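Pasting in a structure now, in structure tokens, and then I'll have a few things to ask.
Certain chains of the assembly are absent from this excerpt, and the rest are unmoved.
Letters A and B name the chains as they come in the text, with residue numbers starting at 1 for each one.
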Amino acid sequence: MNSYGTLFRISTFGESHGPAIGVIIDGCPAGLSIDENFIQSELNRRKPGQSKITTQRKEDDTFKILSGVFEGLSTGTPIALVIENQDQRSKDYSHIQNTFRPSHADFTYESKYGVRDYRGGGRSSARETAARVAAGAIAKLLLKNSGVEISAFVSQVGELKVPPYTELDLSKTEETIIRCPDPATAEKMIALIDEVRLARDTIGGIVTGVIKNSPVGLGEPVFDKLHAELGKAMLSINAVKGFEYGSGFEGVKLRGSQHNDEFVKEGGRIRTKTNHSGGVQGGISNGEDIYFNVAFKPVATIMQDQPSVDKDGNEAIVSGKGRHDPCVVPRAVPIVEAMAAIVMADFLMRNKVAKLS
Amino acid sequence: MNSYGTLFRISTFGESHGPAIGVIIDGCPAGLSIDENFIQSELNRRKPGQSKITTQRKEDDTFKILSGVFEGLSTGTPIALVIENQDQRSKDYSHIQNTFRPSHADFTYESKYGVRDYRGGGRSSARETAARVAAGAIAKLLLKNSGVEISAFVSQVGELKVPPYTELDLSKTEETIIRCPDPATAEKMIALIDEVRLARDTIGGIVTGVIKNSPVGLGEPVFDKLHAELGKAMLSINAVKGFEYGSGFEGVKLRGSQHNDEFVKEGGRIRTKTNHSGGVQGGISNGEDIYFNVAFKPVATIMQDQPSVDKDGNEAIVSGKGRHDPCVVPRAVPIVEAMAAIVMADFLMRNKVAKLS
């Protein structure tokens, strides 16, 4: 199913080279002011052609709201939002009609469905994430009402990485085209990506997400733990290979006595001195910062000839064509934020029925 | 909601010190032979008191099937399975009635619900995972029909780690109490855990899961990608801090030209030469091994006095009491397998409606 969320629920549709992509948001509470400029600005952060280190493909990604908003306010009915595909150029893709691109979804879609829209990856194209960013913008508007702040930034490209987020000034993220708030590292990352691009290759990276001012109590015990849903949401983004939160994979090396977060009373409320928990305990937010890392593999489309097979298993060459990203992470930042916002908006709604009021 | 899965759907219930815990499996197809001995053997792999490096607490974890099985076969109706709690000893827990244990779910449950069964963590206790293991055993029986094989093992404790799974003989996993198939490392891990235990401390580790012989085509595009559901399922296990599959976090350092898995025809079917994809492309299985790592933090309960606060924010001391695991990973192995089996069983069912037949 192409839906995500329980109460704040999004359903996306669309192929990269069909007439349009879009999303229905069902469960947005009535009375929310829908700021269309903000939605567009979020889409602009994701759109191709922003800078020299992203694909030079041009897509405007202008959207149209078809329903669910009346005189600027959400009405409680489904918000349908459509983005027309402009840069279709389907001829570019005929060469891969019968050949499976390495580490793409061509082979698996063909096997699963027997029929597929091969143009630009069709449904498996990362273009689908534009619909998520639009929905995420609405989730952000909803969260703003509750004071929750969502941000993300590039924390690693290849082997280049930044210090822990607590040592960074996250307000600087948008100042560099790589969306890394550490200016010195940002510069190196940009240089590295440029080098990789010239080598007609691609490289991976990590996006770190930080959620501030979450209310205590979001997340559901057992299966729908806050971090489990965050993990699923992030892993559902194209090219993601891993997710960790709080102390993450490094935390396995610690002793319990080092890892435990001591409770203290501070500023009139119960807080923790350290935050290895990443703001989540037992699957439920404890009011501290929620932070997590999302690993993106190197983009599979490279500007090189690669050996492969066709539908019938015959050897074939896949040639790199078109305009693609040498590294996905700068454009992934708004996508990570969008998915985080959708997860948090959903849990905010779900928490309204946790106890008798 | 305390349910997981779309078509093969499990719903667990129960607190660690209530009358019983259990699970309903809804959507198990009719006609499956339900081997109760196998279910018990899986529960035995998870139960406490197995070895010197696990908690010495004794729980038999014998189960009873209340419905859904007739003359040894599943009937297509819900399979309800109950495990009575025997070792309740509630008096042990009165001391934490009003105090929040560090890095446990006491504070978040109290905040979310206003009322909670504080005995042994109640619903947040890892005891809930026994219900998952029982359900996972039934999922394994279902997968066996399709030839899918699920296994897991301990790949890291603290800083001690094993080589990649492809260099190991996974049939040796159950030969050591740590459930690590690399005998030399296993010995060191056991010694390390023993040392940690004597220091009244705990330590984290990693469990690696491997799924062999998956049919091509399992997993759903977009949100319910195979690895996204695996990730959610793993992250929903108590104490898990991270999930990665295929090349994972290390993969971000590679170039696309290194990372891409070349397609070849081999043995009459299309395969990949390498497997950085971890058996999943575009969220859908490609027939190669699916492998992933699950990071477990050090157990939060340590046999030491820890400063904390009580409900009212007053300072309080939490004393380590009872019998607990110094390291969770050996007992986590069957839990990881169970959740992987549930995910795969669900996708196996879902795939039956992917195309017109």
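Just so it is clear, a contact is a pair of C-beta atoms (placed from the backbone, for glycine too) under 8 Å apart; a residue touches a chain by one contact, two chains touch by 3 or more.
Keep in mind that what you see is a predicted model, and the values were worked out from it rather than measured.
Identical protein chains form the entire complex, numbering 4 copies in the structure file, with 2 of these shown.
Assume only the chains that are shown with their structure count from here on.
Once the centre of each chain is set as its mean CA position, subunit A and subunit B turn out to be 26 Å apart.
Considering their complex, residues 1-4, 6, 12, 100, 102-105, 107-109, 111-115, 123-124, 128, 156-159, 196, 199, 201-206, 216-217, 219-225, 227-229, 231-233, 235-236, 238, 241-249, 251-265, 269-270, 272, 276-278, 281-286, 293, 295-302, 304, 306-309, 313-315, 351, 354-355 of subunit B touch subunit A.
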